[in-house]
Structures are given as C-alpha cells and as structure tokens.
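Structure below; questions to follow.
A protein chain is absent from this complex, but the other protein chains hold their places.
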Amino acid sequence: MGRSAGQAPAPLSEPRIQPAEMDLETRIHRFTEALESLGGVVYRASSPEDALSYARKLLDGKKAAASNAPILNELGITAIQGVASGFTEESDLRALCASVSAGITGADYALADTGSLVLFSSPQEARMISLLPPLHLAVIRKEQILSGLDELFSLEPMPGDRSSSMVLITGPSRTADIEQILIRGVHGPGEIHVILV
Amino acid sequence: MSTRVSLFVTCIVDQLFPEVGIAAAEVLERLGYEVEFPEDQTCCGQPAFNTGYRAEAREVACRCLDALRGAEYVVVPSGSCASMITHHYEELFAKDPARMEELQSFLPRVWEFSKFLLEVAKVEDVGARFEGAVTFHDSCHGLRELHIKEGPRRLLSKVRGLTLCEMELAEECCGFGGTFSVKFPGISGAMSRNKIDSILKTGAGTVTGVDASCLLQLRGALSRAGLPVQTMHLAQILASQ
Partner (left out) sequence: MPAAPETQFRETLNNAALQNAVYSATGRLMDKRKLVVAPDVLPDYQELRDQAHALKKHTLDNLDHYLEQFESCVLARGGKVVWCKDGGEVAEFLARLAKEKDARLLVKVKSMTSEEIELNEHLEREGLEAVESDLGEFIVQLRRGRPYHIVAPALDLTRYDVAELFTQKLGVDQDDVPEHQTQTARAVLRQKFLSADIGVSGANFLVADSGAVVLVTNEGNGRMCTTLPKIHVAIAGIEKLVPRAQDLAVFLKLLGRSATGQPLTVYTSFLNGPRRPGEIDGPEEFYVVLLDNGRTRVLADREKRETLYCLRCGACLNHCPIYRKIGGHNYPWVYSGPIGAILSPQMLGVQAAPWLPFASSLCGACAEVCPVKIDIPKFLLQLRSEVNKAKRRDRQGRLERLGFQAWAWLMRHPKLYEAAGAMGAAVFSEQEPGRWIRSVPAPMNVGPLRAWMSERDIPPLPARSFRQLWRERTRKKGR
C-alpha cells in the first residue's frame, strides 16, 4: 500500500461542508417547489387548527397508522377518527401498516433544496409507517427545514450516534425500469403530503 | 523579419490529403508567417501508441522530436496528433530524463492549427471566402484534450459567404479511433452512419473539422452511402478566397 503496517494514513482534509445561507421564507418556498416538482403535496397550515383540518380532510375517514411523534398528538391528529397510534410492538404495527390507507409521521428535518424529509428511527418513529401504506403524511414545523445536505451533515456529523437508521425521503416511490417511463408508487408510498406548521 | 513556424503536417495529411497541408501553409503565409517544413518528419507515433505498442511508438516519437527540434512554433493541422504530442509524449518518455527535459521546453511550442491562429496569431478573420452551408464536427481528442470547441466556430463565423449549421450530434465520436476502425469495423461503421444522419439533418453541403482522420472516416462513409456531402479540413476553408 506504500505504507508500513500500522502506520497512520496521511491526514485527510476537513470534510467539505458548505451550508447555503437561506432565510426561513426561502427554505419554505424551495422545499415546497422541490417536493411538488416530484409529485408531492406541501400544505402550509395557517394555524394548528388548520393543520388538523387538512389532515382530517385528506384522510377522509380512512384507516391510518400514526407514529408516536409528539407533534401528531399535540395537533390532535392522532385523535382523528380512523387513526391508530401508540404502537410499540412491531408485530401489531406491521399488521396495521399492511392494511391501512395512510401512514402519518413527524420528521426530524426537511431539506429545502431537494424537497426531502429526514427521519431517524426511534421509539417515537417506527420505520414502516412511512413505508408500507400507500400514502405518507408528514407533519413538520417550518423551522425544521434545513437548506440542504451540507446543513444536515453539519448538524448530524455522526447520524449513527442517534439511531440505527436515518432515511432521506425525497418524494413518492418511483421507477423508470420499463422503457424509462416514470411510474409512481412502486413499493413505497405513491403519495406524499407534508403539512408545515 | 517575419516569424518562422514549422509545419508538422502529419502522416495522414502528407500521404492522403496534401491539399490540407498546402492550405494550412497558405493561411499562415497570408498572416505574415514564414512556413518551414522540416523534411525529416513522418509521424507522431499515435497509431502504435493507441494500439498498445509503446516501444514502437517511442521510436517514432523520438524521430518526431528530432525532426522538429529547434522550431520556434510547431503548427499541427490535427487535433489528435497535436494532443498525442502535448498530452501523451510525457507518458511515453517518463523513464527518459533527457527526453523529459527536452519536452519541457518543446511542448509549449506545439500548437494545433486553429489554436495557433486564435491564441498566437490572435486573429479570427483570416480573409477567407467560402460560399455554402457548413457543419462542424468536434473531433474527440481536440474537444476533450485540447478544449477545441468555440475556437473554430469563431474562425468560421468570419468566413464570408459561409453559413454555419450546428448538427445535433456534433460532439459524438465519428467512429474512427485509429485501429479501432479496422479492428471493429462493424461498430465503427454504425457510429459513422449515426453521425451522417445528424449531418444530413443540417442540410449542409460540407462537413469540416480539425482532424483529417475524422474526415477520412466521414467521407468514406458518405461516399459509400452515395451521398454528395463533401468534407473539407478547416484549413482548406480558411484558405479559400
């Protein structure tokens, strides 16, 4: 290898992290634009009541699984008719997620430049809720929107310290494997809605 | 006293397209240069180098260096031959300190023809006239190793009577690739026909470029297809009056 055994490698330059400067309004605007260009829907709630009303309308009485993210409780979303939450047992949750029409989660961050949601797996957030049901509804606070990957990695230089899984969700599930034709909703959710409060 | 430039015409121009060499000389003379042709020159060695015969390539490259030594400027009407010298000779002579040292002072004096006009002679209008629609083929080595793209188009834009039409696939390889053209003739031919389709779509009657080898490939394919589109090296168009 050109070094002797046990010799330390030559020093590596600092990671290239250059978070873009972006004010809140720009973050909201960019995030909305980016996710909507991928077929997602972003709703900017004017109030907590407005957020709840949007969720209720979207779910339309259908069955949903909600995570244990505090924000969902706070907004009253877990109390909507048809929404089940508070699960800690995987097998129960799996049976539910495989049968409901929607999965409702919070998120840890969002990324403005790509329209992404960032979710760490935790006792509050199970992975499968944003994966199994055909519709994913995420509720986040506007302040959680970061400018992009650089800001994410400057805040979370060691994602593994927090969780066994960090996933960046950038729009609805898709494929172009057949004749390069874009099709949404392959295995993951085909619809993504984000409520910004 | 006018500046002297040495012409390295390249073997393909010497033997197959001598009019290209004459045209290049005429343009340079028109611009006030005194053109020399060091007779000892033959080839830059690229055919052997590209086919994986480095020792043989080195022998021929030595001859090339010896023939051109002492020239103040070496002008080459070929993107691939110029870049063979400027971009690959160092790899060939890596283990030869004497030659490496020689290359340090030699390489900066080697110029592909269009780059010489724009960057040394610093002219765009060489007083040429050529009636007709012309499309430009971006030869790969010229494009990617010497960054020849805008330059020839600027030169052509000053040619009176000439209409420049851009083809969609200007940057796509013509399929020559040296011995590739005869080792994989089926693929090479298919690539040339792709290129020809793009040329025909422009409606141009002439294809031009900075590399006679590309033009050999394209004209050979055009002729085989019975098409009337002709090929002319950039030097020939610029020499036209």
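In this document, chain identifiers A and B correspond to the written order of the chains, with residue numbering beginning at 1 in each.
The rule we apply is simple: a contact is a pair of C-beta atoms (placed from the backbone, for glycine too) under 8 Å apart; a residue touches a chain by one contact, two chains touch by 3 or more.
A quick note: this is a predicted structure, and the numbers were derived from the prediction, not measured.
Listed residues B:188, B:206 or B:240: the one in touch with the omitted chain is B:188. Chain B residues in contact with the hidden partner, per the touch definition given at the top, are 9, 11, 13-19, 21-22, 25, 37, 39-43, 45, 47-54, 56-57, 59-60, 63, 91, 140-141, 143-145, 171-173, 175-192, 194, 216-217, 219-221, 223-224.
Summarising the interface, chain A meets the missing chain with residues 1-3, 8-10, 12-13, 15-17, 87-90, 93-94, 98, 113-114, 116, 121-123, 126-128, 131, 149-150, 152-154, 156-160, 163-181, 183, 185-189.
One rule holds for everything that comes next: only the chains that are shown with their structure count from here on.
One finds 55 Å separating the Cα centroids of chain A and chain B.
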